[in-house]
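Only one protein chain is missing from this complex, and each of the others stays in its spot.
Just so it is clear, A and B label the chains in written order, and each chain counts residues from 1 on its own.
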Amino acid sequence: MTAFRPAIIVAKDEPGWLPGVVIGLRPSAKQICLMCFLLAASLVLCAGCARHKSSAPATVVISVWHPWGGAQKERLAEVIKEFNRTHKDFQVRAVFTPNDLDSNQKFFTSVAADMPPDATFVDGPQVAAWAEQGAIQPLDSFIKASGIKPSDYFPPCWAQNTYRGKVWAMTYCADPNFAFAWNKKVFRDCGLDPEKPPTTIEELDLMNDRITKIDHGRIVRIGIIPWLQFGNANAMFTWGWAFRGSFFDPKTQRVTADDPNAVNALEWMVSYAKKFDVTRINGFAAGFGSRDQNPFYTGQIAMGCLHISQLDDIKQYAPDLDYGLTFLPAPAGGEEHSSWVGGWCLAIPKGSKHPKEAWEFLRWCCRDPKGTQAVGRLQSLLPGYRKSPYIEEVRSKPGYDQFLRIMEECRHQRPVMPAQSFYMGSLDRAVDYAVYGRMSCKEALSKATKETQSELDLRLAGR
Amino acid sequence: MKTKTKRSTTERQNLRNGLLFCSPAIIGLATFTLYPVLASLYYSFCNYPMLKPPVWVGLANYHTLFHDPVFYKSLSNTAYYAVLATPLGIITAFFMALLLNQKVKGMAIFRTMFFVPSIVPMVAGVVLWLWLLKSDNGLINIILGAMHLPTPGWMSDPLWSKPALILMSIWGVGGWMLIYLAGLQDVPIDLYEAAEIDGASPMQRMLHITIPFLSPHLFFTLIMGFIGAMGYFTQAFVMTSGKGGPVDSTRFFSLYLFQNAFMYWKMGYACAMAWILFILVLLFTLFLFKTSARFVHYGGER
Partner (left out) sequence: MARRKTNPAKIATYAALILLGTIFILPFFWLLSTSFKPSSRIQQWPPDILPMQPVHARVAGRSVDVYRDKHGAELALIERLKGGMASVKPLSNTRATARTVKADDLTQVVKPGLEWSNYSRGLVFIPFFAELRNTLIIALSCVLGTILSCSLVAYGLCKIEWKGRNLLFIILLSTMMLPAQVTMIPVFTIFVKLHWVDTFLPLIVPSFLGSAFFIFLLRQFFMGIPRELSEAAKLDGCSEFAIYRRIVMPLSKPALATVGLFTFMGAWNDFLNPLIYLLDESKYTLSLGLAMFTGQYGNEYGMLMAVSAVFTLPIIVLFFFTQRTFIQGMTMSGIKG
């Protein structure tokens, strides 16, 4: 090791370490001024924020937190504009909050800090859980005062918002899950009648065998991948109910994922996994974002479930797609035209500073004829309020009319209980293990039932 | 005695100076670390469903944890990742730094090319990598197929999902490369020349000069890499939509922790998990520090 010789002279001649060194440039007076200015600016901003809060505004402005990113963001802004135009006593300001359906850290930390928004969107199946947590307020008194009746809504929508005898949210939009879509071009290519989609599971199986083409282990085209319908759990619910499975008994508060019909549904799904190499199928369909059905847009998957929001997606990303919409096929003796409702709801958080105004916003969006019409027209979504004038308009909108027909026959919603998101994860894993051949269908669903039941019992015991 | 008082005065002066210099960290520790850490320890002995007050349950959480199969599965997933991703990342970054330390025209452009991946925002990065890793027509498999190599299912194959994530991590080691690059500047060039004259091969020069001089930085990234790997989950979370699939193959310890904290609202259980992780990492890090004396050389101190 060479000995280092001290050379203080060199060190003393070095310029000081001033902050300019940070961005690797020679520290100059200009740099220092810039840093000071920015620091001052940020302090001013912070001070400005505090001052802004304490000054009382002329009109009351309530905040509504929403998760609508992407294409719907601007459309929601239109809805809010329409509300503000028709309401002079107070205004609404929409705030975008990134929200992963199962968790909403921002919302919960804000409620914990007693700084919640005045109103918030909540994912339909989460209403019971948020109610159990005490994050939202019951709306019964508001509902009675406004003369709203349960029969105003599609039955599953109202069921989704009712927990422990109280109503905790209002349905903003009702998503009938799912419509069944098929690619007419692929049908033509395979010698199938493009106007005759499958109506039974047996037909579906036959058509799938006709359509699926695997070339030297590489998948060229697939008829349908049963479990890849917006995630394993949603697929399980969808096919499960078509096979007359039950999933949850609200009277006894028991999880029933392992009832024989549900097991049959899973067996059917797994039969497809046995036809091909599972690791290749899942990879085949994974694309830009795991929730999108883009292999359907490109014609690589010929049939599958479609969500109402995808009608717009297809117009934007695959305008040339030649496809059709119909009801979900059912097994022999199964539930015809089966579907379940999802969608978003509006709720008033615990600690909301303007509950009355928030209620007016809820009422307008979810029950008012003009309001629900605006929501429907501007966002291309179905209202939960079945007597909304928009419902009649939908009957003449191609594509959406099919979704309306499905909605009118819809009988299910995901189990209304506080362990719902845990249940989703549990079912997701159950389908995974069954499809990958790690467990039998019965074992997988039994495991899901047991773990969800114990989780539910914990929640109900108030812990 | 004069020497004794002189020594103790210096000691006191040093103590005062030391505390003064370290005061920012001490204040930060006291306010933003001590209280939260103690709070989380307390919560680990409670049931704490976020919006309701915590309820003391003693060792129940830990008991449940040790009987939870997911706990062990997530721990093994994390160990797999930590053991592979950290050394591979360090080796890759090290060789990249060596490569980028040459006097070659256009080096600035090359360095930037290697560094860019580490600054692409995660939202976009995940979308990109999901697309790259598609088993049938993702770019990676297209290239592998063209070279007649096997094309695994990556994120849809339980055997290949973790390697896929490790690959994605290695892509992002630009930051470490930078640290090594900075460190390489301090290696005395005349040593290389002396060694070359003495007949040392490039490999020997690297082993006996470069690596010892770079050892503090390598050690630093080893520790940081290991700690980071034990807490790894964000990319896996986003790429598997929060599920940790397929068949729990990417359900890392911190992902399970996140699920417990923010999806199942079992804050107490999550805190218990956090403390277990903390103790494991602490023990391993102390072990690394104790054994570091043999292979880490500091130029100026000790």
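Everything that follows uses one rule, which is that a residue touches a chain if its C-beta (ideal position, glycine included) is under 8 Å from a C-beta of that chain, and two chains touch if they have at least 3 such contacts.
Remember, it's a predicted structure, so these values are computed and weren't measured experimentally.
Across the entire complex, the residue among B:Leu65, B:Leu132, B:Ala164 or B:Ala236 in touch with the chain not shown is B:Leu132.
Although one chain is not drawn, the whole complex shows that of B:Thr9, B:Thr112 or B:Thr291 it is B:Thr112 that touches it.
For the chain missing from the display, the contacting residue among A:Lys185, A:Lys275, A:Arg377 or A:Arg438 is A:Lys185, taking the whole complex into account.
Hidden from this view is one chain, which touches subunit B at 11, 14-15, 17-29, 31-33, 35-37, 39-40, 50, 96, 99-104, 108-125, 127-129, 131-132, 137, 139, 171, 175, 178-179, 181-182, 184-190, 192-193, 216-217, 219-220, 223-224, 227, 230-231, 254, 257-258, 261-262, 267, 270-271, 274, 277-278, 281-282, 285-286, 298-302. Contact residues of subunit A toward the unshown chain are 2, 4, 6-8, 10-12, 14-17, 19, 21-25, 35, 38-39, 41-42, 45-46, 49-50, 53, 67-74, 95-98, 101, 105-106, 109-110, 112-115, 117, 184-185, 188-189, 194, 288-289, 291-292, 294, 297-300, 309-310, 312-313, 316-320, 322.
Keep this in mind: only the chains that are shown with their structure count from here on.
Between subunit A and subunit B the centroid-to-centroid distance comes to 33 Å (mean Cα coordinates, whole Å). Residues 2, 100, 102-103, 105, 108, 111-112, 133-135, 218-219, 231, 277-284, 286-291, 350, 421-422, 425, 428-429, 432-433, 436, 438, 455, 462-463 of subunit A are the ones that touch subunit B when the two sit in their complex. Residues of subunit B touching subunit A in their complex: 47, 49-52, 55, 127, 130-131, 133-136, 138, 152-158, 160, 188, 190-191, 239-243, 245-248, 259, 262-265.
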